[in-house]
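Here the complex is missing a single protein chain, while all its other protein chains stay put.
By written order: A and B. Residues from 1 in each chain.
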Amino acid sequence: MRAEAKLGLALLLTPLLLWLSLLIIIPHINMLFIALRERVAVATYETSPANFLTFFREPLYMWTFVRTALMSVMATVITLVIAFPVSYYIAKIAKGRRKSGLFLLCLVPFWVSELVRTFGWMILLRETGVVSNVLQYLGLVQGPVEMLYNDAAIMVGLVYTSMLFMVVPLVTTMESLDDAVIEAGYDLGGSGPSILREIIIPHATPGIVSGSIVVFMLSLGNYLTPTMLGGKESLWFTELIYSQFIVRFNWELGAAFGFMLLILSSVIVWGMLRLTGQTLEKTMG
Amino acid sequence: MVDQKNLKIAATAVAFSVAALAQTASADTLRLLTWGGYAPADVVELFEKEFDHTVKVTKSNNEEMVAKLRATGGGGFDLAQPSQDRIAGPQAEFGIYKPMDLSKIDGGQFITSMLEATKANTTVDGDIYGVPHVWGTSGLVVDTAKAPSVQDYTDLCSDAVAGKVSYRLKRPTLIGFAFSMGLDPFAAYGDEAAYADIMGQVEAKLIDCKANVKTYWGGGDELMGLVRSGEVVASMAWDTGGWKLNADNADITFVAPAAGALGWIDTFVLPAKGKADDAAYDWINFVMQPEIAAMITAAAGNFTASQGADAFASDELKARYQASFSPAAVDNIKWYPPVPAGLETIEGGVLDRVKAAK
Partner (left out) sequence: MIPDLECVDLKKQFGETTAVDSVNFSVPPGSFFSILGPSGCGKTTIMRMIAGFLEPSSGDIQIKGKSVLDVAPNKRPVNMVFQHLALFPMMTIAGNIGYGLRRAGLNKAEIDRKVGDALERIGLPGIGNRKIDELSGGQKQRVAIARCMVLEPDVLLLDEPLGALDLKLREHMKVELKALQTAFDTTFVYITHDQSEALVMSDQIAVMNHGQFEQMGSARDLYYRPETRFVAGFVGDSNRWSGKVERVQGSEVELRTERGMLIRGNSHGRSLAVGDAVDSFVRPEAIVVAGKASDLDQFDTRISGEVSSLLFNGAASRILVRDDQGDEIEVTLPQSGEYASLSRGDAVHIGWSGEQSNCFAAEAS
């Protein structure tokens, strides 16, 4: 009987394991091998950590990564700050049709592709775009204003793209908070801010953490938004990886960059979890 | 009874698969990896009617073509169209192409000088890998009413057009600026150190020029939008882009820079693991017919290496071409020689540093 159960389990797990190994583990191992090759002459390669050393020796690459990471953290924080009240409203205040309507609104941007969404922002923000024209029409500014091609535009794009991924976990955790608990807080003399600090935020922490991780990773790995909305000097780390792979034919360095992104982003997430006293198990459980 | 029925089904199945096999033998699927406009629908339709092949078109660009073929070791496509300077290097490095059998190509349909130049440029170890198809130049697109002063690449850095210029952060920009600065990067192709030196100077110039740039454009549509809206008055661009804009706004046109427009030739190459070589040769011979080539010119906006196709090209396009290129400017076109493997790394470093610079 036990042997049978084991066999059943093995059979059930096989597709999953196959999927994991074929689509995730094997490609990564392959990437690692590529990253550890150094081109010494035409079509000749040697195993060496040279590509990884390039990452550390060339300050440009390090700085690009740091910039990308800091901007992603900022995008995460801004997304959280905007999404929190929105989620609270959806989870606790809105009822019935309005609630599902609002939730749907968060989903609407995802009905079009990221490219179209980004073009939408470009139409709005560009010098001859909608916002600039409206401001001129209202007489608020003299002459056209350029709002595209800078870090703020990237931030707007990232936050917009990430909103849903923050709202969903926040709404889910906040919905699990019994209204009576909030009322009990008021009843026992709590004020709005203190209830937020002592009851709602601690309760929503798993949602905040998982939402933040997702948004951070999505921002870090975003390519279209930063390259299209970004300005002359807004180099994004994924852009580096793309150009190494596609433009420079330098798969070796590209693979090394890819691995550095994987490692460093994991370290950052781990560090943030430690810093906030959370664990992945708590968040997922 | 049941057996008989099964037998019937089996027989039918066999008959069908035999028929299917027979069909694949005579009619191939041609998987074409090319640029937008190089395989217009009407041309594909005519070709499919005449040869009974089916054509599957994938639109791409130079870098992606090489990257795609590299990823599969030269598989997945039966015919590709990278620029001629992207054949020898990647072939030596990655072996993604296979030699052309010139006996299967009707050489008489090609402009002889161009065919010979491409053959010379795409020869690796004595084998010829490419034949020319479409050619064109890159230079400047200028709103002549708003920025009459822009005549050369380095003019993009002048104060007169501050904040209203754009270019791509790609190698044509590096090459163009080098020529405009009086340097000759093509001559230094064989000498990495000399090339790195030239690129160093270009890097300094581009960083210096950065304040002038509104944004670095990434795709053709983006550039069109920038120039059409008037946000950008001068940019580095392809000739066709300039001519397209000229059709909408007579002030905007392509200007061949004083230092020389950069000439490129897109070719036909056979990917190493291509499976329908015969269909590929059929396609090459088909599209090089003057009438067909003219159709492609109409779609892509660029002229082809087809002998006599000019006669079929539209007068408007010819007029625009002549307005942009004086005979002297045609002579001054700097044709890209094959890029030796490894130069991209030097250029890549420069481009990254320019982008990251404040």
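Keep this in mind: a contact is a pair of C-beta atoms (placed from the backbone, for glycine too) under 8 Å apart; a residue touches a chain by one contact, two chains touch by 3 or more.
All values reported here derive from a predicted model rather than from experimental measurement.
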Whole complex considered, the hidden chain contacts A
Pick out which of A:P49, A:P85, A:P202 or A:G271 touches the chain that's been left out of the picture.
-> A:P202
Residue, one of A:L16, A:V108 or A:L188, that touches the chain absent here | A:L188
Pick from A:A3, A:L140, A:A180 or A:L275: which residue touches the chain that isn't shown?
-> A:A180
Absent-chain interface as seen on chain A, which is shown | 178, 180-181, 183-191, 194, 198-199, 202-203
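Criterion: only the chains that are shown with their structure count from here on.
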Counting in whole Å, what is the centre-to-centre distance of chain A and chain B, each centre being its mean C-alpha position?
-> 36
Interface residues, chain A side, partner chain B - complex | 42-43, 58, 60-61, 63-64, 122, 126-128, 146, 148-149, 227-228, 231-233, 235, 240, 243-251
Name, in rising order, each residue of chain B that touches chain A in their complex.
-> 63-64, 66-67, 70, 90, 92-95, 170, 210, 213-216, 218, 222, 225, 229-231, 341-342, 344-345, 347-349, 351-353, 355-358
